[in-house]
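The other protein chains are all here in position, but one chain of the complex has been omitted.
Order of writing sets the chain letters: A, B and C. Residues in each chain are counted from 1.
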Amino acid sequence: MAETWKTAISRIRPNEVRVRGYDIAELMGRVSFGSAVYLILRGDLPPEPVGRLMDAILVSSIDHGPTPPSALGARSVASTGASQSAAVAAGIASINRWHGGAIQDCAGQLRRIVERSQLQNRSLADSAADELQEMAARRERMSGFGHRVHTSDPRTARLFSLAAEIGLDGPHVRAVRAVEAALVKRGKPLPINVDGAIGALLADLGFEPGVMNGIFMIARAPGLVAHVFEEQTREKPMRRIDPDPDKQEYDGPAPRRLDD
Amino acid sequence: MAETWKTAISRIRPNEVRVRGYDIAELMGRVSFGSAVYLILRGDLPPEPVGRLMDAILVSSIDHGPTPPSALGARSVASTGASQSAAVAAGIASINRWHGGAIQDCAGQLRRIVERSQLQNRSLADSAADELQEMAARRERMSGFGHRVHTSDPRTARLFSLAAEIGLDGPHVRAVRAVEAALVKRGKPLPINVDGAIGALLADLGFEPGVMNGIFMIARAPGLVAHVFEEQTREKPMRRIDPDPDKQEYDGPAPRRLDD
Amino acid sequence: MAETWKTAISRIRPNEVRVRGYDIAELMGRVSFGSAVYLILRGDLPPEPVGRLMDAILVSSIDHGPTPPSALGARSVASTGASQSAAVAAGIASINRWHGGAIQDCAGQLRRIVERSQLQNRSLADSAADELQEMAARRERMSGFGHRVHTSDPRTARLFSLAAEIGLDGPHVRAVRAVEAALVKRGKPLPINVDGAIGALLADLGFEPGVMNGIFMIARAPGLVAHVFEEQTREKPMRRIDPDPDKQEYDGPAPRRLDD
Partner (left out) sequence: MAETWKTAISRIRPNEVRVRGYDIAELMGRVSFGSAVYLILRGDLPPEPVGRLMDAILVSSIDHGPTPPSALGARSVASTGASQSAAVAAGIASINRWHGGAIQDCAGQLRRIVERSQLQNRSLADSAADELQEMAARRERMSGFGHRVHTSDPRTARLFSLAAEIGLDGPHVRAVRAVEAALVKRGKPLPINVDGAIGALLADLGFEPGVMNGIFMIARAPGLVAHVFEEQTREKPMRRIDPDPDKQEYDGPAPRRLDD
């Protein structure tokens, strides 16, 4: 084992920690965690407005109550007396193709539409219609559309509005809009869900699809810690955890506003 | 299973997601991820300066290169062809008493010193000296002091300076300073490490020790995703991953500054 | 990293695999898997009848339907599209103090009774009564007694009868019987459950309590694989998995006998 192996993420020396070249002590207090996430995954710091959008993306996915399998799985493991990290790990291990995976699936599908439009010199609307036609033929579903609970996801609208505010107007966001319109024309109207919006935005920000599932893990980690801690401190071990939302009662703070 | 069970974290209704009472769409773009982490774990939004300190705490622990067992374990699992989430989960499951656990251990020890000072109406200096004396008698080590690599951890100084900037001057930070001084008097000088600084700050911010390990998991998640993604995209499967830092070569961006 | 580290489990050389000194090719076909489990954990091969008892212990815990949190957790993770190993790992991570942990807890409590009897030169009956009295005073529960479903666990009786057949008559089995009788005298009759029986038997076979949770993991692994595979091949992704046994219907083979 004489050879060395290489990493481009961090360099640790006595009394010095550098992430992608930046002194971590200099980053602290000067960039948001969202910017640091962008930095460590993309290799460079984002412009400050993009950093704020990254924070918004992370905040949008911080929790979705106790029904997702990541929360249920983490609580189930916690109820056996597991350590906090083992329970959170079970929640993280639940983030896969069918849970959070629509982000990268949608991003990949949008990329195909964008590339088709560029190669064939056609509008995104036509490219989206053609792509959907071909997908229907091979029974492939468009990811990032529709939701079990939300018909008009408030997070989607907010994400697009924040992106517009900072002037982010990339081809993947335009493509996801084109798909939305094409679905209406096909008589199958479906709203863009939060996964679809995040997938489009992250693609326009230059993230590779292969790291998007990881971004969802980062975003959801605080929710998982909160669920595990609540299970550890509020519930008896080995209880049956009913996954039915009608059997779950919210008893936290009443609705309130930031300016309250 | 007729009964309901309760959760105080989030309430999900059609087209509405509320975290601790706040509409998530309203939080997005208005609070940093650090503030949202504070909210979901403490139940209320922090004042904005505290939110920035939370971001700094999370940034301080985002990565420490490939030698910690969480990074090595995550890379080792990734090298077998595991999914991204399974590999990151192995890294999360590595955050325990001996890795990240010093944060909550130190916070608990500092709390004892603070309570001793209050109950006995003595100075923190005396209380710290007494506590260390008793800990020495039962062979208990003070957590949050000393580091394998750093004799003067740049993250510690930066955290304390940021806390001072926002006027955070709580008993646990004063206690950790008192311990530092007491260790010098005992002839065993050791620097406060980043875990000790975070433990003192989180305790002063009102976090319970039982959730601090979880905060470290949240902070380290992006580093774990970065290591797993680098392993997946840059290395061959099933390689031997040498944990010796002398066999690891950093080939990322050269040192640079925020204002470069 | 010039130094070597040591392991006493296996030695691998080209064309030779030895476990605890035995050529694995010689073990194959000559000892049961239960004997090999005994070998790898205890360091020596058991007498053949003990090997058969080990097999019976492993068989006794191979599965307990879909309600234990290990099965539910594994199925929940599997339903997100996780790999088989990630889903089984979540099930393994669910084996802790409150799930499977009664085996080692009971073994530790029985050891205290046995040692008390030896040190004080008193009968196991008296020692058990005293121990239960003291445990009641400090509100400690006896592990390995009572069951949510079974009032007379068929596995317990079978394990003790198999142990008797091979002449295994150790102090921990006698102690667990003494506890059973003492509980009747205290007016709180509870049956020995399968965890209590396994804890007593493994202790009499010389296993340390610290490895007993691991033996339960080994025993339950096939059940977890079966549940994960059934979830993967029979169910839709992301379904709600009702943990209520009244909502689970068995549709496998009808009751049958070995000599059918």
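A few notes on this one:
By our rule, a contact is a pair of C-beta atoms (placed from the backbone, for glycine too) under 8 Å apart; a residue touches a chain by one contact, two chains touch by 3 or more.
Here the structure is a predicted model, which is why all the values come from computation and not from measurement.
Although it is not drawn here, the omitted chain touches the following shown chains in the complete assembly: A, B, C.
Touch with the chain omitted from the figure is made, among B:97, B:122, B:185 or B:234, by B:97. For chain C, the residues touching the absent chain in the complete assembly are 1, 3-34, 36-37, 40-41, 43-45, 52-53, 55-56, 58-60, 62-67, 83-86, 88-90, 92-96, 149-155, 157-159, 162, 165, 210-211, 213-215, 217-218, 221-223, 225-230, 232-235, 239-242, 245-258. Within the entire complex, the positions of chain A that touch the omitted partner chain are 1, 82-83, 85-86, 89, 93, 243-244. Mapped onto chain B, contacts with the missing chain fall at residues 67, 69-70, 72-73, 76-77, 79-82, 86-87, 89-90, 93-99, 101, 237-238, 240-244.
Here is the rule we go by: only the chains that are shown with their structure count from here on.
If each chain is drawn as a node and touching chains are joined, the picture has every node linked to every other.
Between chain B and chain C the centroid-to-centroid distance comes to 37 Å (mean Cα coordinates, whole Å).
Once the centre of each chain is set as its mean CA position, chain A and chain C turn out to be 40 Å apart. In chain A, the positions touching at least two other chains are 67, 86, 89-90, 93-96, 240-242.
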